[in-house]
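Have a look at the structure that comes next, please.
Omission of a single protein chain aside, the complex is shown with its protein chains in their original locations.
The letters A, B and C name the chains in turn, as written, and every chain counts its residues from 1.
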Amino acid sequence: MGLKTPEQYVESLRDGRVTYWDGERIDDLTTHPRFRQALAIAAADYDYADAGRRDARVYRAEDGSEANRIYQIPTEEDHLRRRMDFFESSSIVAQVTGVYMALLSERDAVAAINPQYAANIEAVYRHARDNDLRAAEVITDPKGDRKRRAHEQDDPDLYLRIVERNDRGIVVRGAKLHITGASLCHELVVLPGKGLKPEEADYAVAFSIPVNTPGVSIINKSFANAEHETFDAPMTARNAIPEGFVIFDDVLVPWDRVFLAGEIDLSAKLTRSLGLWERTGGLTEAAHRAEIFTGLAQLVAEQQGKERDIAILSSIAELMQFATVLRIMLEYACANYRTMPSGMIYPDVLAVNAGKFHYASNYHRIVQILQDMAGGLVITLPSVKDLQHPEAGAYMRKYLHTKQGIAVEDRMRVFNTIRDMTADSYGGWLLVTALQAGGGLNAGRIMLNRAYDIEHARAAAKKAAGIS
Amino acid sequence: MGLKTPEQYVESLRDGRVTYWDGERIDDLTTHPRFRQALAIAAADYDYADAGRRDARVYRAEDGSEANRIYQIPTEEDHLRRRMDFFESSSIVAQVTGVYMALLSERDAVAAINPQYAANIEAVYRHARDNDLRAAEVITDPKGDRKRRAHEQDDPDLYLRIVERNDRGIVVRGAKLHITGASLCHELVVLPGKGLKPEEADYAVAFSIPVNTPGVSIINKSFANAEHETFDAPMTARNAIPEGFVIFDDVLVPWDRVFLAGEIDLSAKLTRSLGLWERTGGLTEAAHRAEIFTGLAQLVAEQQGKERDIAILSSIAELMQFATVLRIMLEYACANYRTMPSGMIYPDVLAVNAGKFHYASNYHRIVQILQDMAGGLVITLPSVKDLQHPEAGAYMRKYLHTKQGIAVEDRMRVFNTIRDMTADSYGGWLLVTALQAGGGLNAGRIMLNRAYDIEHARAAAKKAAGIS
Amino acid sequence: MGLKTPEQYVESLRDGRVTYWDGERIDDLTTHPRFRQALAIAAADYDYADAGRRDARVYRAEDGSEANRIYQIPTEEDHLRRRMDFFESSSIVAQVTGVYMALLSERDAVAAINPQYAANIEAVYRHARDNDLRAAEVITDPKGDRKRRAHEQDDPDLYLRIVERNDRGIVVRGAKLHITGASLCHELVVLPGKGLKPEEADYAVAFSIPVNTPGVSIINKSFANAEHETFDAPMTARNAIPEGFVIFDDVLVPWDRVFLAGEIDLSAKLTRSLGLWERTGGLTEAAHRAEIFTGLAQLVAEQQGKERDIAILSSIAELMQFATVLRIMLEYACANYRTMPSGMIYPDVLAVNAGKFHYASNYHRIVQILQDMAGGLVITLPSVKDLQHPEAGAYMRKYLHTKQGIAVEDRMRVFNTIRDMTADSYGGWLLVTALQAGGGLNAGRIMLNRAYDIEHARAAAKKAAGIS
Partner (left out) sequence: MGLKTPEQYVESLRDGRVTYWDGERIDDLTTHPRFRQALAIAAADYDYADAGRRDARVYRAEDGSEANRIYQIPTEEDHLRRRMDFFESSSIVAQVTGVYMALLSERDAVAAINPQYAANIEAVYRHARDNDLRAAEVITDPKGDRKRRAHEQDDPDLYLRIVERNDRGIVVRGAKLHITGASLCHELVVLPGKGLKPEEADYAVAFSIPVNTPGVSIINKSFANAEHETFDAPMTARNAIPEGFVIFDDVLVPWDRVFLAGEIDLSAKLTRSLGLWERTGGLTEAAHRAEIFTGLAQLVAEQQGKERDIAILSSIAELMQFATVLRIMLEYACANYRTMPSGMIYPDVLAVNAGKFHYASNYHRIVQILQDMAGGLVITLPSVKDLQHPEAGAYMRKYLHTKQGIAVEDRMRVFNTIRDMTADSYGGWLLVTALQAGGGLNAGRIMLNRAYDIEHARAAAKKAAGIS
């Protein structure tokens, strides 16, 4: 028990879990080349040796033991900020483990319906924390025909559902899409994907089970190929975690792992709570990414002697604006946290949602600005392998020179980073997740409709219009 | 000395000032119908009688006397927030009087060059505060041919300049454009419009003089006609303050009123300082205006039974987003104030500029969204006078009915407010000032280039790219 | 019979029509000051004396008589182009008279249901043409509560409806909104505002009646005040035509004036046909307006010596782009006309709708660009009356000078035109009508959904995706 080492983490994944990738069933992912890169990324999060890193990644739990920061229940502003720092220094596998905050946020609402469910949440949380586990957020159903509700589909399994209840637990069948890092986690925390109607009670189901539970299979997909040059794709090398298409083929969930089994009123609540913590993480990443974009634009300009060019300054100002709005929305959300009866705090809901929507609705435009100012080398720059070839490399050094003090390798690093982040497979993944993480632009607008204080605006409008 | 009454304010403007409007020289503006509406607006700011209003508008100065809130030198966050409240409850004539904050912010820089100038600033400030005066911000030169600098113009007076220095003071000649409320203020606080080169020393001039100083003339211009129905144009009725084209025809400025006379290094500094306080005020107004827009959209929807319509909710969400970003930028700027050696504080420069730029670059798009959802009645609704006509009014009541509980007058008020704010002469004034207050989109981008911490972004980019 | 003179036109409006404006019932609009400006504009369209103008405004009808160009049934491309020229040289009162094209387009569909209706259309058209009449497009119902359909409203009259059918004709009750030039036309051509369901048959009603028919009242509304300086508001002076709120208070429509009385299938068809001709006219105006904007931007730049400034050229390029897309969409629509069995042609539906949607969705952005580059004088420039004042005028001449060869009057004309078109009451009217003429952005998207050849795109996508 306690913090794991990278080696212990790797070993812990040899647990019989069933995964597929590129048409192959992989029985031991720890030795399979397809998982090599992703495993290295996820394992690196368990490197607690370095003192600075340890401080960012470890906190002392209320029982005095050391635990991974992602498990820290925030009760003061500093906890939220350290959570942000943790996000910037850890992989997405560690980040999604924040799913427990969503469960804990709704603990009281759950307890009101069934105290056993609430107790399960706490027990599962402590188990995961004390064993330094990783947990996937398992939400989105396949949904089939969007015109029909869950129980009206050609196949009732197109939304995950309870097919049996017995004395040991519930038996569930269905699948979930877009599950980040599923194969690299220990636990699958399953929540319903949306609000449900009374006749859909069998679809109101939430639980957490180990990834190697019988009946669970994961089909993996990644933007990244198995191998990459780190020099050519520096961001891919740090972010290439696969998504999982997770199947539940009549899986038995023991009663002590169940958080919801038919109570439709709670289902939307759990999902919404998860959304807040997910979007807070997303906004943290977004603000950081926007700063990287701004710095990359500045470096391109400096390396080409264009840092005083009016049009370039104008483009950089647009990137600065984007980065500033995101950063301030995030800072404000943390500084203006709300406190629950339990003492747990959470960031300002409106600020988080508005920040996330700003990101989603402007991201493609910002990519356009960055690509417009960076030029064609973003996509036509040869590989570092060519740079290492004696003849080709000599030509590249001669012709990619711009001015004294600018190393050709550094120019290449900048263009490669821009390509990797905006114009290659990882860049494409970022474009889509900028929009889809948390549910598309329409979902973002609905969150605003909910979180905004319309009464205040109505009153201001009535006063302006002279309506009493 | 001390706070004025509305009557004293009106009386104080009978001081021989020279103003023109619509082709007429107006010798006593307090009795002239063209000024009636503007005068009433500016005088209403002097209404300190009501207790609630008094609290917003009055503070106790360090010498114990009561003074108008605009004169309060902020030394803690609450002062900034009260300043924001003051802006929302006062006319633009009171708002521009905040020009003294810009002077006081640069007091130490001014003192380093000439202690007398600094003493002049303090004396002028105290004089204005103790007499409850209003002061105009007098900045923009006519500029003539933009390709040429000040001293290269066909007419050297196209930028305001010193034409003589004598033992009594300096004599200035030139003009200034876009001076809000010039005719309704007591003081003209004149600052240079931009950075200057050594050969332009005569153009580096700052001072404050009474509006009735010999040689000063003001030609007025307003978006508003002399008379308006308050019902049909509720916002015009509260905001119809003219701009002045202010001419300085060999005006003697006594030495004790001079803040700058040839010191080119200071000129850009003063202007930039003013910019911050001006933009803070602008952002305050912008955030409030965006909330009114959001509320108006909500009211239109409710009055027509469209408040659950998906497309309408989507439009309202965009307005909410706009309002939220502006409000949070402003809140953040106040909460993250900076302190000067003097103890005076000022809001976060980056947040203010990013907030203002967000407003300027999105305002027209937001107007589009509001007008798109509000429909054609915004421009085709008949006047309240028609509503008051027995026959025409009866038709209007019958056919503008939507549903129980919605008064036709209230529908009209909502459409009138939208028209007044977005599709009429005041709306046009708002469109242009959204862009031009503080200098156009390019000026906004330059401010971002200056205020943004590019080193932080460079470092993030270098780390991402693997550049050591 | 035949073409009218301006005087005959004015005289023809003394026909007992009932109009209201600003709370007053006006029994003879030809002598009332409120109508002076609008009447002058509408009467000027009847000036056929000048040879060049005559060519644009007059064509020879099939019976050899001369008639106003708006009545020409296009049968070849040149007719469409001349129609465009006519639009650019005539007021909106003449333009809306194009409503007859919509009726004639659907003549055959109408004949299939009731030959008498079709005969009525032809007779009314010939009567109007032969008497050089003007006809208003009377479409939009008040609509009440938007959640409910016509027959479900609190008041069944909230959509215009047939309340009685007798041997002389039908009796209609209701009102119509946004009727451009209603008071200045001779005929009201009334069409249903949208598609109807079987239970709404009484709302399926179309007809044409003289404005002075008993029971008709018009309440006027204009963006323009009664009086304007042409120098200060040059576009208002040419476009200040009021909209009418038209009431039908149990109006008898004789059978020979009825085009539709209960046939719900035809109702949407007539409305859609009108939409095409309305949008063609709108696109003609839009393309012309965009060219004026581009030229105004160029003049501002030249007058201030900024015509080589990179940022200014960039702004002008955006205006050029807007103008070019609109112009080419219009040209393409005419060159690729379609022919009906009758030989009548009409412009390409997709091109017209896409052109109009391009205008509507980009107009506010384009106004932003123009205002951003034009600067603050757009709103703060004093009036021409001040220029005419000896002292104030001398100051204005001195300080509005930019360089040799640029007359101050011409600078003022340019700023005044920009203000008038984008930042004053006419500018506001243009902002709203850019969106709302033809029904808002959502209506524009629905038209695209309808007009676009989705099968072609589906096939291209299937081929790309390898779907057989």
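Operating definition for what follows: a contact is a pair of C-beta atoms (placed from the backbone, for glycine too) under 8 Å apart; a residue touches a chain by one contact, two chains touch by 3 or more.
As the structure is a computational prediction, the values presented were derived from the model and not from experiment.
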item	value
Full-complex contact with the absent chain, from A:D22, A:D250 or A:D265	A:D22
Contact partner of the left-out chain, one of A:Q72, A:T271, A:Q304 or A:T417	A:Q304
Given C:A44, C:L252, C:V325 or C:V408, the one touching the chain that is not displayed	C:V325
Contact footprint on chain B, counting only the chain that is left out	310-311, 314
Touch residues of chain C, complete complex, unshown partner	230-231, 234-235, 288, 291-296, 298-299, 313-314, 316-318, 320-321, 323-325, 328-329, 331-332, 335-336, 350-351, 354, 357-358, 361, 410, 413-414, 416-417, 421, 442, 444-446, 448-449, 452, 454, 456-462, 464-467
Residues from chain A at the interface with the omitted partner, ascending	20-25, 140, 142-148, 154-155, 157-158, 174-175, 177-178, 217, 219-221, 223, 225, 243, 245, 247, 249, 304-306, 308-309, 311, 363-365, 367-368, 371-373, 375-386, 388-389, 391-392, 395-396, 398-404, 419, 422-425, 427-429, 431-433, 435-436, 440-442
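Here is the rule we go by: only the chains that are shown with their structure count from here on.
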item	value
Rounded Å distance between chain A and chain B, as computed from the means of their C-alpha atoms	43
Contacts with two or more other chains, residues of chain C listed in rising order	311
